[in-house]
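Heads up, one of the protein chains got dropped from this complex, but the rest are sitting where they should.
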Amino acid sequence: MSFDVSQVKRDFPIFQREIHGKRLVFLDSAASAQKPQPVIDALVRVYSQSYANVHRGIYTLAEEATAEYEQAREKVARFINASANEIVNVRNTTEGLNLLAYSWGEANIEAGDRIVVTEMEHHANLVPWQQLALRKHAELAFIPVTDEGELDLAALPPLLADGKAKLVACTMASNVLGTITPIKDVVRIAREAGAVTVVDAAQAAPHIAIDVKEIGADFLAFSGHKMCSPNVGILWGRHEMLESLPPFLFGGDMIRSVRKYDSCWNDVPYKFEAGTPSIAEAIALGAAVDYLTALGMDAIHEHEVQLVQYTMEQLADIPEVHILGPSAERRGGVVSFWMDCAHPHDIASILDEEGVCVRAGHHCAQPLHTRFGVQATARASFYVYNDEADVDALVAALRRVVKLLKR
Amino acid sequence: MSFDVSQVKRDFPIFQREIHGKRLVFLDSAASAQKPQPVIDALVRVYSQSYANVHRGIYTLAEEATAEYEQAREKVARFINASANEIVNVRNTTEGLNLLAYSWGEANIEAGDRIVVTEMEHHANLVPWQQLALRKHAELAFIPVTDEGELDLAALPPLLADGKAKLVACTMASNVLGTITPIKDVVRIAREAGAVTVVDAAQAAPHIAIDVKEIGADFLAFSGHKMCSPNVGILWGRHEMLESLPPFLFGGDMIRSVRKYDSCWNDVPYKFEAGTPSIAEAIALGAAVDYLTALGMDAIHEHEVQLVQYTMEQLADIPEVHILGPSAERRGGVVSFWMDCAHPHDIASILDEEGVCVRAGHHCAQPLHTRFGVQATARASFYVYNDEADVDALVAALRRVVKLLKR
Amino acid sequence: MNGDLYREQLLDHYHNPENFGVLEDPDIDITQENATCGDTIHLTAKLDDEGRISKVMFEGHGCVVSTASASMFTTEVLGKTPAEIEAMQLPDIQQMLGGVTLSMGRVKCAMLPLEAMKKGLQKLAKSA
Partner (left out) sequence: MNGDLYREQLLDHYHNPENFGVLEDPDIDITQENATCGDTIHLTAKLDDEGRISKVMFEGHGCVVSTASASMFTTEVLGKTPAEIEAMQLPDIQQMLGGVTLSMGRVKCAMLPLEAMKKGLQKLAKSA
């Protein structure tokens, strides 16, 4: 581990606050991450010094805002080894994936085609494809998940064999199981069969280094708010793929010219950015990328693997706790579990009294929970600011749950 | 005028900065408004003290964030005299209007139907309907604009007479002409003919009091970033209309339950808020609503009418300046003009040297510019922080343009 | 805040819920889902000749709050008319639970049985 977690914690002003008189132990970063001071400062600086609408202004303020907005796009591009003109600013992963389902999907999916997803998808990478399939009378097929919480990759080739599969959409890391999927293999197998590939990187971009060239997919989406930034989403697409897509939202900025009865579109990526974008927020995402890059994406992943390892060791001592998913080295910083004696709601409520924030529910992955025969789980997720003391607080609070609810 | 503009100016930190050694004279609020300290503070406070993802958490931080997010929704509802469950958080006006074109449009527009818009629409309230009409082989019809820059209302009934018009989409205030349209009449006439009505309030919500009950339309959209807030858009719809719409974007939060092959939707307005919303930004919009409400929407409008009146008087002394649109009392705080001797780009560049920010171009209203036989205009737009000294700076700078470019 | 959620009274209902099970030949038979967590409650009920609730049973694996609420609710509503139940609101449920303070995230859990019952009564009224 090559960064100083206690220093990192100090970078996040929220950790100065207490919850019910206890130290804040934030273990819900998979839902949304906290923001470091440099990111908050970027927002304040833009709004206090250089704010104006972008792209269409020729006065100094507008040019400053535009320059910063485009520099942030370049930072994001470098962060995933892409070109700036392949980076589309959207609201979040969800919008990015829906953009694809509408724009690519409407133009390319026909009755009888097959769309392949996995059993571990977040609803954001399932429901858009499910509804596209229903609209188009296409088939939706699932790569199953093994009991260990891994993708059953052997099930993919048969789904592609008849050539009907037009699209394979797969997450890079599960937000429930923590599983880091063999995304390069999924993409390679799918592309060999001629399918377009979409990667949900919402749980990957904040935690592990991403190289879109190495992954080789056609599209990849993630959310700034899960990586220390305000809410801006990124849709990356290979340039020729983005070029070939019809636009999704129509309005200002995405046009080249508008006449009463027809219009021409602007170049990629602007073709997909209709209306005023989230300017300061996109610039702040640039600051978040700088912050994470300075810590080092590999160091971040290593840090999280160590925390998960430690957590799984500690939890092994509480027999009422049952963890879903693979071993620590196969996953990102997510540990979901259920308890014999306690409903996840009660776990979350009792933990909150101790200042420990975990999420309870289906984490927007209902079919995955159904797969494992549970309705809901409690989830602890880690990020750059968490340390072993946070894990200790979690474990102590879980012991209190047992004490309170076990009879 | 019932508020102290010099105090208001001090509320906006950006006015402490200089441009080319000159005082910042910001006359581009119609593109996007500057942000007052209370709005910036709201962002900082949320990110430093109460940030977490909303709706699904049962720990204190998540509950605080959810409560604030929903309180902001209620503030916005009160601001336009609506109910909170009629307020959908989107990115901007553009997304709100596109949501309607996809969700309402795909379900309700058929070949041969007519969609009515006006010649003064911003591209955001034109291109989505134009493209819907093209997709569906429907007819697109325009309410013309008179030479004075007013809607030619007499042209509307004939467009509705044959009962083919299913939708009338109209702006409440033009972003180029400044014209405040007789929106209540437009809506009444359209509804009597059985058409659904959509109001683009992007240039109205920041400047004049809006009462959706009084307007009587079915849908209305506006953008927070034009009213002192970060970038969040609002789509309002009558509750039964929103209920009847199919969802637009699919993913987390908008579902009630998801199975592998089908899903059920959440209640309105959540049905339309897929994925993680812009939480802190929506809360900051609540702060912006508070700020504007404290100044008083009627006082804001009166202030702008006075500034426009003064501007038009002053500009009358520069014969090279030609203003588009109606007289001051019929418009919001927008003055677009062209000059005999100078292209709008040059106007904007030369004004910038004097610290004066105006926009040059077609302002995302190309068909309207075509209607007036000009390719581009320069636009000065006013807001709460502008005063007569700003107008004087504009006028002085325009005299410099004449001096420099007239031969 | 949640401190008093886990007091003995509620925990007793949680561990030994009353009226747990399914009625035969019910007048009301409804399943209601809590969208936040996917929890469901299955409620069956009978009305007497005057149209008052005479018997209620529930099923479903829920949290302490929803289980205790359901357990107490199935007794609380006996003898009530549909109109009286329609009029019940969050404060009534809170009082029923012994005056507990519910955080926002738990309100839905506590309200689940009441909501299910209201929906069941509406369905019944429609089918009559």
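Couple of notes before you dig in:
As written, the chains take the letters A, B and C, and residue 1 is the first residue of each chain.
Everything below uses one rule, namely that a contact is a pair of C-beta atoms (placed from the backbone, for glycine too) under 8 Å apart; a residue touches a chain by one contact, two chains touch by 3 or more.
None of the values given here were measured: they were computed from a predicted structure.
Of the chains on view, those touched by the hidden chain across the whole complex are A, B. Listed residues B:100, B:350 or B:393: the one in touch with the omitted chain is B:350.
Where subunit A meets the missing chain, the touching residues are 55-60, 62-63, 66-67, 255-257, 266. Not every partner is drawn; the one left out touches subunit B at residues 20, 343-346, 348-350, 352-353, 360-362, 366, 369, 375-376, 404-405, 407.
In this text, only the chains that are shown with their structure count from here on.
Chain centre most remote from that of subunit C: B (centre = mean of CA atoms).
Chain geometry summary: the mean Cα position of subunit A and that of subunit B are 31 Å apart. Chain centres here are Cα averages; for subunit B and subunit C they lie 46 Å apart. Multi-chain contact residues, meaning those touching two or more other chains, occur in subunit B at positions 56-60, 62, 255, 257. Residue numbers of subunit C whose C-beta contacts span two or more other chains: 1, 36, 38, 103, 105-106.
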